[in-house]
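Heads up, one of the protein chains got dropped from this complex, but the rest are sitting where they should.
Let's look at chain A:
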């Protein structure tokens, strides 16, 4: 293969008792990009990352990181990757500064070099004043930052970020995103797992959607969005009693499945303009006219690009959409 892949897995499987946590995952992650692994809780994202980071042995299939097998050449893999887990991967009893010095020493830095590097990173991450405090007293955002700082003591070639912003407030989340962008700008490949679609949308260039241990969709953001249609119509009716009728009229006019939202007066439908000679807006306009003719009062209407949310829901919860 001419272009080097940062990660390449084929048929990766991990079974815990009865549960096939990872059930045949194939991934090909190009170097120098952020690759998003998107999926609901328990989809197998963390298990996949743990196998790639040499923490778990796959039960079947193979995984290579920069061409090295994660089981047979684990040490070669370890020297090029860093992991920031779902829970802070630093010692909570030690101070921020002690944590960084400890890890720098373990990466082979001399004592003075380790101290310098720790001070430098603490400053760069805005943690200088908290350097002497035990990490257990840090806020969620600070914990994330010290965690990522620990991961880039030696700038890794591949950084695993397992749900880096889960539980963070919006500002801390934006800070983590800035850090991720800076790391990628430097040439590091990032494998990002997340259950937040806007996070994948903001950071990742390619995305794999995982559910029940399998990759159910893979591609660029544009490709994934296009796969669920060209646009989405959202409607709000004045009278909830008219919804079944509105659903029937809409699905006939748009030739699409209509989703009934939790709100009893709201409906959502996807428009597929690719296979049609009419554009998405034109189709939506016709559907509105049909609704008016059937005597259904529409209070609010919007036509939007499909969001990754819709892609995600359409892919991971097909039953829910059809119901």
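Assume contacts are C-beta pairs under 8 Å (C-beta built on N, C-alpha and C of every residue); 3 or more make two chains touch, one makes a residue touch a chain; residues count from 1.
Everything that follows uses one rule, which is that contacts and distances are computed from a predicted model.
*Asks:* The complex lacks one chain in this depiction; which UniProt name from "Cell division protein FtsX", "Outer membrane lipid asymmetry maintenance protein MlaD", "GntR family transcriptional regulator" or "Transport permease protein" does that chain carry?
*Replies:* "Transport permease protein"
*Asks:* Can you say which of A:7, A:63, A:90 or A:253 touches the chain missing from this structure?
*Replies:* Of the listed residues, the one touching the omitted chain is A:90.
*Asks:* Check the options A:20, A:115 or A:181 and report the residue that touches the missing chain.
*Replies:* With A:20, A:115 or A:181 as choices, the missing chain is touched by A:181.
*Asks:* Write down which of A:10, A:31 or A:154 is the residue touching the left-out chain.
*Replies:* If we include the chain that is not displayed, A:154 is the one touching it.
*Asks:* One chain is left out of this view; which of A:133, A:214 or A:236 touches it in the full complex?
*Replies:* Once the missing chain is taken into account, the touching residue is A:133.
*Asks:* Which listed residue, A:20, A:78, A:115 or A:212, touches the chain dropped from view?
*Replies:* A:78
*Asks:* Which parts of chain A face the unshown chain closely enough to count as touching?
*Replies:* 50, 53-55, 57, 75, 78-79, 81-83, 85-94, 98, 102-103, 105-110, 113, 117, 120-121, 123-130, 133-134, 136-139, 141-142, 145, 150, 152, 154-155, 171, 175, 178-179, 181-183, 185-186, 188
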